[in-house]
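Of the protein chains in this complex, one is absent; all others appear in place.
Showing chain A:
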Amino acid sequence: MLTALPLSTIPAADEALRPAIRAFLAEHVPGIPPEIRARSWMGFDAGFSRALAAKGWLGLTFPKEYGGAGLGPFARYVLVEELLAAGAPVSAHWIADRQSGPLILRFGTEAQRRFHLPRICRGESFFCIGMSEPDTGSDLASVSTRAVREEGGWRLNGAKIWTTNAHHSHYMIALVRSSGTAQDRHKGLSQFIIDLSLPGVTISPIRDLAGDAHFSEVVFRDVLLPEDALIGEEGGGWAQVNAELAFERSGPERVLSSVVLLDAWIGWLRAEGAADAQSTALLGRLLGHLAVLRAMSVAVTDRLVRGESPVVEAALVKDLGTEFEQAIPALLEDRLGADPAREPPAALLRTLAYTSAMAPSYSLRGGTREILRGMIARGMGLR
């Protein structure tokens, strides 16, 4: 059984960051149309990421000696919340700031830290994560991309797929097999930092159903990796991949993916006086859900800050959060079609179309709904 989460609040010192962030966003984001802002953390704009870097807001949680701001997870929570609420294009630096940087900080050598972290903080190094393969999805331990040790380094062969931003990134941190066979499952997996400019790396963007090319297939043919491409322990890849999952599953990005659509709809309700009784009640319902989810997300973050690893609670936040994110476009399709004699603004409809189309990905990325529910069941002692 799980125990109840105590309510928590974001410390005042971290909240103090919010006004400056909001002022910056008010200046840089309103010109972007809502259907573009609806891309949320999938919106790519390297220039915007560098502007954030210039404010010192990339690598907020990295130590100062590596170019970071030396702040805690709640400072980043505030930043991310405001970025996503505004629909700022954060995708360029997102993975480096959220996953790759913290991974390098935790498991990297001093040389790896000194090389990569300052570049991430300056918005010069963008990262992607190589997990899925053509035959490996939820069953991540079945990866077959293989790094074979040889004189002076490693020889890499295989392929990764659905890799977000691979074609925009400088580096990939990939989970690959460095010993044993697929039957060895979690054993024999390692993580490598792969310079994507190396010979033998072929990146083919895959067009998504919204017309974007946010993910790619990346093929490795006899790519020669230097000795120091290995990050962390050889054979320790599985544990390393799992170490950060609670952070990745309980943050604002698991609740706010459809918030640009929600706020665009609210804007229309206000401007047009379009709020009939059903729309008003739906608005209230969505606000209530958002309030509860945010309280859960903040409470889980507080546990993480205290050094606990609330993996099951985080899975719970992600599953509920993505359900909320998916409910918004589903419910608004009904609302915006409730009165056939009324044509909602085209920008709102474009925002709805994009969000409706991409919403299924919310419960795929970062662990599918079924996998998460399996984790919760294990937490409840059912398996």
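The rule is simple: a residue touches a chain if its C-beta (ideal position, glycine included) is under 8 Å from a C-beta of that chain, and two chains touch if they have at least 3 such contacts; residues count from 1.
Convention: contacts and distances are computed from a predicted model.
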{"item": "Hidden chain of the complex, named as in its UniProt record, picked from \"Cobalt ABC transporter permease\", \"DNA-binding PadR family transcriptional regulator\", \"Molybdopterin-dependent oxidoreductase\" or \"Acyl-CoA dehydrogenase\"", "value": "\"Acyl-CoA dehydrogenase\""}
{"item": "Sole residue of A:P6, A:G31, A:G152 or A:P340 that reaches the chain not shown, by the stated touch rule", "value": "A:P6"}
{"item": "Chain not shown: contacting residue from A:L224, A:L290, A:A347 or A:L364", "value": "A:L290"}
{"item": "Residue among A:E81, A:D97, A:E253 or A:E325 that touches the chain left out of view", "value": "A:E81"}
{"item": "Those residues of chain A which, in the complete complex, touch the missing chain", "value": "1-2, 4-15, 70-75, 81, 85, 256, 259, 262-263, 266-267, 269-270, 275, 277, 279-296, 298-299, 305, 307, 313, 316, 319-320, 370, 372-374, 376-377, 379-383"}
